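A single protein chain has been omitted from the complex, and every remaining protein chain is retained in its original position.
Here is chain A:
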Amino acid sequence: MADGEILIDVRGVAKHFGEGETRVDALRDVDLQVHAGEVIALLGPSGSGKTTLLNVIGCILAPSAGRVTLDGETVFDGQWLRRDLRRLRLDKIGFIFQTHNLLPFLTAEENVAVVLDLAGWSVEKGRARAGDLLGYLEVDHRAAAKPALLSGGEAQRVAIARALANRPRIILADEPTAALDSKRAGLVMDLLRKLAAEQEACIVTVTHDEKIFDRFDRLIHLRDGRLADA
């Protein structure tokens, strides 16, 4: 599946926090390319820089050095080349967090539709797409429920629907299955694979979950901020 166009191109990226004695090198000289349709896993011990790398790709953290190109557009090269990073995220990137981070005051359906609302969709179209996605993820029966009333697995699937709503081509997930039992975790991964194939998107997932390793096209190992080949 590594034959699609390159959606994520990270070159020579380094990231350190703090200076002097407190300096932490979270990423050192990382090179990574991810193609359309690819589903890859980021592995590594705690503190190895997985979340940091994901945040750099998601344009949440500015790298200390290097270049980041997303979907053909170079967004960082020593500095941000784009001003409206939020619009970039809205259009191109879907996030799935470990803790689902749904907005507590919106229903499941509204949590998905809000992304489309922000992207300028009409209310009816947004609702329709949100409903479709929830149906697809088999949580449409909970569409009117607030997040507090959803089970962990339901909430996670709503969060996935939200990440996918605006058809982003880059989906970033930080331990998306940590809150799920292994059967559900497998189902979620299968689903993400299917979506990646259908939408010609790529998925980068941080995981510790060995039971789902076989669902990935590639496993990338990080150690002390460096990529180590599997």
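Basically, contacts are C-beta pairs under 8 Å (C-beta built on N, C-alpha and C of every residue); 3 or more make two chains touch, one makes a residue touch a chain; residues count from 1.
Methods note: contacts and distances are computed from a predicted model.
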Going by UniProt, what is the name of the one chain that was not included in the view, given "ABC transporter domain-containing protein", "NADH-quinone oxidoreductase subunit I", "ABC transport system permease protein" or "Acetolactate synthase small subunit"? "ABC transport system permease protein"
Would you mind spotting which of A:Asp9, A:Glu38, A:Asp71 or A:Glu110 touches the chain that isn't drawn? A:Glu110
Sole contact to the chain not displayed, among A:Ile6, A:Ile60, A:Ala128 or A:Leu191: A:Ile60
Contacts from chain A to the absent chain lie at residues 51, 55, 60-61, 84, 86-91, 95, 97-99, 101, 103-106, 110, 113-115, 117-119, 123, 146, 162, 174
